[in-house]
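The complex is shown incomplete by one protein chain, all other protein chains being positioned as in the whole.
For chain A:
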């Protein structure tokens, strides 16, 4: 294994369904009308390694532009990776092509954010549901339709929905159809990219519970990509935090939320509003300055140093921090030079960026 994942190798030879090693997706920036010159690269995903245990849920969080969606698409080879490997159940998916790739795809499916955009408006639900089966399942049409109807019932939709079109449903129902469609091939791995963020608040919980129920029933493995930390924490066993194309921190869900070590994770968690005035008034908030830098020209050293409230005069802007396991916290990987000092309270955020609690205790 390449850099970053040694710590995990030692843990145990676990039953990992998905192993991603040093995955890179670089998009070329082209210039020129006649001759296409490549003048640089947007490094959307720049060396991400992670492992997902069979039957578990891996949550990937980060803000827009951090490369989390590109990562998901690259794992499924919807985007061609520039480098690195993706191994599904021992098979190197990134090296497959043709018929072998087609067969591997049956085992990994995707649930998209906006079901209205991902479902063809001119196809009936029946046609939409059967489409993946027609590609992968040689059984006669009648049996496929029965399977589609069963699948719909499983996600809590009536069989009569088969004859309808996507626009006839509400957002939550459409997302159920999207999920049923992803599940119909009995996949092992489901990558859900922002599965609830387009839904009304009162409907989100239904879809989250549905995903959890299906996982229990079929032993599915999930990679859930989302920006909502509260949702990710709720459904994930392990959580990775991405920033500008890199994994900056990774730990089991409870550990990460109890002991966030990377300054970005700390700031991200302090920024989430909590629906409780008592908590809100007592919280200290760490604000980040500025916006996300351009992934075409990422900052030197630690990519987060331009916005980091804990930035130190040395190392941060010169040395790229490695994703390493922190002593005393098995399975908790952080890429920050100062993680131990932050944990021990020796390094504190700049005062100007801390918003004090409204009510002093």
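We take it that a contact is a pair of C-beta atoms (placed from the backbone, for glycine too) under 8 Å apart; a residue touches a chain by one contact, two chains touch by 3 or more; residues count from 1.
As a convention for this text, contacts and distances are computed from a predicted model.
Undergrad: Tell me the UniProt name of the left-out chain, picking from "Dihydroorotate dehydrogenase", "ABC-type antimicrobial peptide transport system, ATPase component", "Dipeptide ABC transporter (ATP-binding subunit)" or "histidine kinase".
TA: "Dipeptide ABC transporter (ATP-binding subunit)"
Undergrad: Have a look at A:55, A:83 or A:171 and name the one touching the chain we're not showing.
TA: Of these options, the touching residue for the absent chain is A:171.
Undergrad: Of the residues listed, A:272, A:320 or A:350, which one is in contact with the missing chain?
TA: Of the candidates A:272, A:320 or A:350, A:272 is in touch with the missing chain.
Undergrad: Touch as defined at the start, partner being the missing chain; which of A:53, A:164 or A:227 qualifies?
TA: For the chain that is not drawn, the touching residue is A:227.
Undergrad: Just name the one of A:64, A:97 or A:352 that touches the chain not displayed here.
TA: Only one listed residue reaches the unshown chain, and that is A:64.
Undergrad: If you put the missing chain back, which residues of chain A would it touch?
TA: 63-64, 170-173, 200-206, 208-209, 212, 227, 229-231, 233-234, 253-254, 257, 267-281, 285, 287-288, 290-292, 355
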